[in-house]
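Omission of a single protein chain aside, the complex is shown with its protein chains in their original locations.
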């Protein structure tokens, strides 16, 4: 997988450099405008943008987990060293530019490149004191960003160990971005095969909802079937089983048959099936088989899945048996696809931002009401005034619960969903509410995994797995 | 040159990620040690490093010019978001890891990889309250850094437009690092050709001095000849000509024959020749011909060069005529190489740090004395106590003057050289005094070059040149 | 009033210096403990306190409105200049030391001084990593603080322009502290007169509630009567009248008879009367007469007040007619006092903190429920663990509404009361929940009042009024 790593690394690098170039451009422009008269700017052929430093929304990114960069003060050191302001870093995959890469569309490279360039121009990084948005076009950096990113438009063609083709392209995280691979890769795949399977990160509440309401809207493509993966262990966790901690031995409830716990947890799966059905797409449940699973447990999942509206529920053991292990799943999917779907979006775009948020909150998350922080209210108001109200919604949310709260397992309902902050990714084309304590920059643990990585006496890399 | 750009970009990316991973590791360790008891650390198999946050010397890097990041406060935001401290960013090419890449040595890939790994382990990032150095090995991140950098060990083989082979490998800036391409590329070239030309950035006071005293010491290779490039225009600038500003038309002194000005400026060239001769290596002066140069001007340079100790001085016009234009230079170099050299270092390693600094200051820069800031004195003292006194010196200095002051043209002498700060690059293997106002992070101008870069209607990149 | 100003200034100065001495002591101790070994500390006769910088709750104070000091980073500049951390300033009257001054009790100066000293020792300024509280006693600064404050224990005896005695002593703001003058002054006055009138800032929801539940609990004194002051204008505002802005002419609804608006606003007065009655103390409403008031308006207020449970409601025009203008009010108060009261506190101290908060929220503020931020939940938990759960509650809240929201006029009900942060003033003896957006540091306006202040040609001060 070396080539893949290198290529993906190259894409992340290009995006990181481009993202930070924008950040440098914003601070530089703000700095120079603070020192120069209108006349001096005009001599240089520049108009005063009038950036309001309190309204700069673009942060910087880095592709390591660096807690210390979450909140920083930049521009210290005196008059030659920029102007002080508060800002911070996000993890690079949370960059709007990564989200853009996955959503660029076009019938060929030239049109995709043009679409990339246009999206870059629309990216909003902040606003003036009067709330007028400032874009990459205004900053004069949209062209350079598109140039830095142009090589990233090429999907990477890989193969599985059995030789089937697979594309790997774009990696926006599903909790803080839209979590889907690229439209370009999907489109290329559709030219090459009869059936295309595309992944959307985490559950039906996260990647799938964003796949339908954001990615499908951009491409105009309609899905024929949803494959929903379930495991006995995850469902037991949702039923109230003890927390699974890496490195510790599993609790007996996970390794022995436990139908009551499983039954309680299936509420979670049922909620996901109901969500998918709401879009009019048939659902096939794929039970990913583990050695300790029992037949009774699989039977229970299948029975409940069909009861909840799935068209099929099959056991799959491709991890042990490769493609052959997934044959029954494939057959079920083909059958489901032939059945036909009546796909529709969850919400129309012309609703107000809050109405769209509340539709997702109630229809997908089971929340009773949505509560907005003072900042969130102000931001939504500004975005609608700026004309961004037509954009779809891309929730930033934990994947450990259908709600915003990792502790609410199963199929939570009746709770209040808190919107802490709202960001606008105008170039990517969505509005991102941040729910609860969701972070956009992870932190390193006390003993990070990189401490195991090294080069052995033969020059081989060790400790990666 | 696309491939080159991509490859070099890949190296810079690997180095940037590795550098920032180290920074994240330092802050994370400091953060966690501040929260955990000795017992908790031991349970994790960790010993308390006791990092003194005031003595962390490792900064972060970014590969865009970002003035606002020169001085920052990190770790703000509360108890989950790290611990506050002052720090800052350097430009990525100033990373010690880039300097390491250029100095890695080995007879094959395996030994080079081992040397890389060893150097990574020796990198010092700060110290305890008692001044005990803390290395990447101590942090447990040396292996991961070497793994991230392992692909960077492969030199890139390019060709000129006439088809001659050329290696491009490593890019430490010559003003703030050692400014030389890699030993590995040189060594590979020596297997492939009769003569190897390797570049060292800026003048004999900068790249050449570091080539001799740092790079040659590591590789054990001995140079046979110095090619010193001169232009009429640069020498006139050193003679007192007006400042040359990009975009404005040249002053007449540069476009018309002006022997007095040229004669005054040749003092600079003479000083560089004297410096090279001090190492026992024959010097060939290559006058890079411009259309407005006159024969009298070239004659004057040649006469003075020979007078100052050069073995030859020839006009070269390869810019206009390609390889043919450099034929006479090549012949002069071959002749000089056959003459033999008696290469010796400027200073022995076992002198105290200050003695080595002062040798370079007086012998190469013409300074009368060296003045150390309070911080510099403390740092030198700590480095010697920590056992780093044996390392060679790598001055960080402007390239616009032989001195530290860009305004001192020609061959300055009798001045005081200020040492503002001293850093130790133990993995790369040198001590870096920062002279005067030298910056390790450039800033963007009011109208940066990226504003010209874009993609045209045909999808072609414009504005790069 | 010059003397008063000077004396009050002296008290504020002593408190400001003492408060900031504590702040300096905390940062200094944290700084030195970070540099010294346990052995070095012991040589100095000191034990390691182990202050957790993230849990320091003591801020600094200044007695001017200084917005720029609300949030600061201190300790920058390098290893000699302290350790960096986030902190900020409050306005000096919000200092816990000012609240202490008003709550010190004793039968004579000696016992009051001792009580002051004891309270200083109990002041909690932060905690260790394990949540163990750190007090002024632990820091060794309690004695010095008491010494700096000892002169402040003397109440200032003033006289009105008609010659009646009046004490002026202590000034904790009623929105962010308890808003009552000192127990010592009240006690001294009780030795000197038959009836003592003491003021408690703002409405029955603020100063009065704190007077009853905090100040009376400390002194053991029981009030005989509540005098509740009302104006037609304020009640009309609560009925929905337009905002009154200093410097602009009054809207006609305030200068002409408007019984519907007044009737709507009286809901606010009725709520305050109900609150006072809940404590078992008879209420006399004093209508502060303005020239534009009409008889119908005063009649309506009186009728409604009696209806809501006041024992009397009288018009008073002491502003125009001095003591004579307040004669009828005085007679009504004497009569009410003779009637007897059955004073009881709103809540017992042995309830959990949240129960006490929720009692005030529902019984006094009319809130339907209380919502705690994540920080508030954590703080309450820590305070109860530290043994501070027994303290009474001192809400920090706007005075512009009975609720936390200045926009909710009249007698709001059914709303959710947000608790943003909770502080513990263990020396003063109360827990302070901060409601909503309540600030503890005001800011200067664009054209502050001080711009009018100057000295005229005769050396007289102008612009103060």
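Lettered A, B and C in written order, each chain numbered from 1.
Just so we're on the same page, contacts are C-beta pairs under 8 Å (C-beta built on N, C-alpha and C of every residue); 3 or more make two chains touch, one makes a residue touch a chain.
All values reported here derive from a predicted model rather than from experimental measurement.
> Against the chain that's been left off, what residues of subunit A make contact? List them.
35, 53-55, 73, 75-79, 83-86, 129
> Counting contacts across the full complex, list the positions on subunit C that touch the omitted chain.
Touch set of subunit C with respect to the missing chain: 6, 9-10, 13-14, 16-17, 20-21, 23-25, 27-28, 31-32, 36, 41, 44-46, 60, 62-77, 80-83, 86, 88, 109-110, 113-114, 117, 140-144, 146-147, 150-151, 443-448, 450-451, 453-455, 459, 461, 463-464.
> Give me the subunit B residues in contact with the hidden chain, please.
With respect to the unshown chain, the touching residues of subunit B are 73, 374, 437.
Everything below uses one rule, namely that only the chains that are shown with their structure count from here on.
> If you average the C-alpha positions per chain, which one ends up nearest the average over all of them?
A
> If you average the CA atoms of subunit A and of subunit B, how far apart do the two points sit, in angstrom?
Centres of subunit A and subunit B (C-alpha means) sit 41 Å apart.
> Scan subunit A for residues touching two or more other chains and write them down.
Expected reply: 73.
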